[in-house]
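A protein chain is absent from this complex, but the other protein chains hold their places.
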Amino acid sequence: MGEKQIIDLISNQIALVGAQRIIVDIAMYFGLFVIVTMALNFQYGNAGVPNMGCAVQVITGGFVTSAITTRVAFIIAKNAGIKILPYSSNYDWVYNNNMNVGTLVNGYLKNQPILSISLFLFTLAMALIFGAIIGWIISLPAIKLTSTDLIIVLITMSDISNVLGRNIPALAGGTLGIHIPNVFAWYPGDRSLILSTITLFIGLICFLVFKTMLNSPYGRLMRAIRENALTVNSVGKNVVGIRRNIIMFASGITAICGTLLAFYYSFVTEANYARDFWTFWPWLMLMLGGPGNNAGTFLGSALVTSMRRIIIVYKWVFEKFLFFPVAFFERILLGLLLLVFIIFRPQGLIPEKLLCTGIDYKKLISEEEKVDWSTVKKTKRSRNIRGLFSIPFKRQKTTKNKNN
Amino acid sequence: MVLSQIWISTIIYSALLSILCMSFTLTYITVKIPNFAHSVYVGIGIYVSYTFAKIMHYSPYLGFPVSFLVGGVISVIVFQFVVQPIVRMGGGRVTLTVSTIAVQIFLIAFLDIYTYWLRVKYKQYTALFMLKGEDFKFGGYPGILIVSFVFSVTVIIFLYRLLTKTKLGIAMMATAENKELASILGINVNRVQMVAWFLTGGLACISGAMLPFWFVSTTGLGGTMMTSIMAGSLLGGLNNVYGAIIGGFGIGITEIIGTRFLQDVLGVWVGEYRSIIPMLILVAILLIEPRGLQPIYDKIKNIYEIWGKNK
Partner (left out) sequence: MSLTGKNLTVLLVIAGLVIGLGVGYSIAPTKTETETIYETITETDTIYETITETVTVNVAPLDGTTVNLAVITGVSSEMEILKPMWEDIILPDINEYADLLGYDVKFEFLLDDAMGQPAVFLEKVQAFKSLGVNHILGCYYSSHILGARSYINENDMIAISAGSTSPLAAFPDDNIFRLVPTDFAYGNIMPDILSAYGIEAVAVMQGAEAFGDGLWNVMETALPLNNIEILERIRFASGIKEFSTYLDLLNTVIGDAIEKYGAEHVAIIQCCLQSDGLVFHSQVAGFENLEKIIWFSTHGGRNQRMIDSVGEAIVTRRDFGMQMTPAQTWKFQEFEERFYESVKLYPGIDQTNEYDGGILASTAILETQSIDALPSVRIFPTLAANYFGVSGWTELDMNGDRKPGTYTIWGYAMIDGEPGFTAWGNYNAVDRTLQWNSDVFVEQGMTPPG
């Protein structure tokens, strides 16, 4: 690709086609999924909470965008002297939305880049806050129930969130949905390009934040809880509180993904946040990549997203040989590939790095196995595992003292 | 008629649901995971019935043994080629759960291909069909009412006998309690688990085979019932196969009769929330008592034992 083409691509003088289009589209979906998957990893890989209700957290982001950002944009535009049609009743809220958002607000935001950006940032912040509130609600069962019960209750919760969205028009227009303001109307080029760049950028920030958190004393505490909650509790730490904080924080991050998705579609309805889609795919990515480390999360998300897309695009090669719709074949290929990966690498493509030999972390994550810490052999940490993604554990001084 | 129409529907729905809950719980007992591929067994049962009624023109009731076999065999295949290897490779509980989702995507596509093949071969529609016309009437009631209810009660009695009175059943329970210990005692753990999975698939498939008598059926019908199935199993207690019948009927009755009652009390709008009413009740129960109805069974068992001793 020459220099001119790159410039053209970015300022959208030429329409994106073929391979470039695939890359931008995959990058967007990858960015969205990697945020959710990282947050899942934070909850499951590091805190041991199998959150199968991440669809609730994603949908929260969507509802924040539709219910709050849209109203705020209306108020701002109204103050700027634009005649916004009434939107207080459910009927007006939905049926005047075409005109209000599609023409009036978007037309206004087109010349207001600073305002648009601050509206976008405001939405992200609101998503964080409301996501955290939803996280608090999720944590109620999460600290009480054991794994399988919890999985079922959380799946149930995501169904509940969809039903609420469907029946309360004030949230996201009920079943009909709501158009949301285009905060990138000022950008001359391809909107999905800038949005995918921003999404990837937010993914990167999330990664750094998670990494910093895991490397802090708090992160070590989290891992300790995952390994043996009872011991941590007995030394006077508030296990329930820490677990709740973890879920709330991760929930806020996940809600950001919902917001980005809403801006990507420029439209919010509960159907966009189907439970199947936003629970099962992130979980597949997490399990495929390997829980407990962010490298695995990245690899899993990239692999599943691109695998899905490549199968969707290139499945037509097989069309000539099949008597049935090739869409069914797509699912067979996808299911088969996923199964092969899971069967041959059940601990993920990049398993979590073990810091002390003798502890089976894998087992620790998966089962409620108790570990007899007194029998764990303490060895020197080998040097080559101190990587970008690994979590440096400091050898405790107490061990030395004991030896002395 | 003694039973009003709404109760007839409720009993059929709850009976079918409770069979599904039983088999769902049976899977849980053996490998401790919620099996999402369960909804596919339902779909397989539906299309075994379809094949019998619409292609071969026999009574779909004759297809039940075939459903049982087909469902059982597919379930065993899933166990042998997916669940076992993952367990052997060291995959944990969540890995297994996620793998059943992949199995579901995979199997439902095969079912769709089979139905499409039927469409091409026999030139008739396969989706959104119903077999009400093939059913018999018994004293003014639809045959499926009696069949489904009797079948669910029979299955529970059969499972009770199997799990407490036979060697195989006791081995099954022992394996569920502690796999390592059971294998030390000389139990062939793999074979015992295979039998459990065979029963799981077979029962779910028979329940699926009964669905077209009362419901308009597609390959995805099982998927829409999945949350109800999970709720029923959880209500009955995931470690208790017999509790599943209480769970199934509990969920079925709350969903239909309970919503109807709430519509009279609170207003018609409650109907919009019908699918989540049992879930809300379930979540409430679990927050108060995380083990579902298990403590109640324990109490009943205690009273029964004390009463037995006194006698």
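Think of it as A and B in the order they're written, each chain with its own count starting at 1.
In this section, contacts are C-beta pairs under 8 Å (C-beta built on N, C-alpha and C of every residue); 3 or more make two chains touch, one makes a residue touch a chain.
Because the structure is a prediction, the values reported are computed rather than measured.
Undergrad: Which residue among A:200, A:224 or A:240 touches the omitted chain?
TA: Looking across A:200, A:224 or A:240, the contact with the absent chain belongs to A:200.
Undergrad: Which of B:57, B:123 or B:167 sits in contact with the chain that's absent?
TA: Of the listed residues, the one touching the omitted chain is B:123.
Undergrad: Give the residue, chosen from B:106, B:151 or B:273, that touches the chain omitted from the document.
TA: B:273
Undergrad: Specify the residue from the set A:56, A:138 or A:350 that touches the hidden chain.
TA: From the options A:56, A:138 or A:350, the contact with the absent chain belongs to A:350.
Undergrad: Which residue numbers on chain B touch the omitted chain?
TA: Where chain B meets the chain not shown: residues 4-6, 8-10, 13, 112, 115-116, 119, 123-130, 132-133, 214-216, 218-221, 224-225, 255-257, 259-260, 263, 268-269, 271-275.
Undergrad: Considering the whole complex, not just the chains shown, which residues of chain A touch the missing one?
TA: 6-11, 13, 15-19, 21-22, 25, 27, 29, 91, 94-95, 97-98, 102, 163, 166-167, 173-177, 179, 182, 188, 190-194, 197, 200-201, 203-204, 265-267, 269, 271-272, 274, 276-277, 295, 298-299, 302, 308-309, 312-313, 316, 319, 325-328, 350, 353, 384-390
Definition applied: only the chains that are shown with their structure count from here on.
Undergrad: Using CA atom averages as chain centres, what separation in Å is found between chain A and chain B?
TA: Distance between chain centres: 33 Å.
Undergrad: Would you tell me which residues of chain B are touching chain A in their complex?
TA: Spelled out, the residues of chain B in touch with chain A are 28, 32-34, 82, 85-86, 89-95, 97-99, 101-110, 112-113, 116-117, 120, 227, 230-231, 233-234, 238, 272-273, 275-276, 279-280, 282-283, 286-287, 290.
Undergrad: Of all residues in chain A, which touch chain B in the complex?
TA: Listed in rising order, the residues of chain A that touch chain B are 44, 50, 52, 140-141, 144-149, 151-153, 155-157, 159-160, 163, 166-167, 280, 283-284, 287, 291, 323-325, 328-332, 334-336, 338-339, 342-347, 362-363, 365-367.
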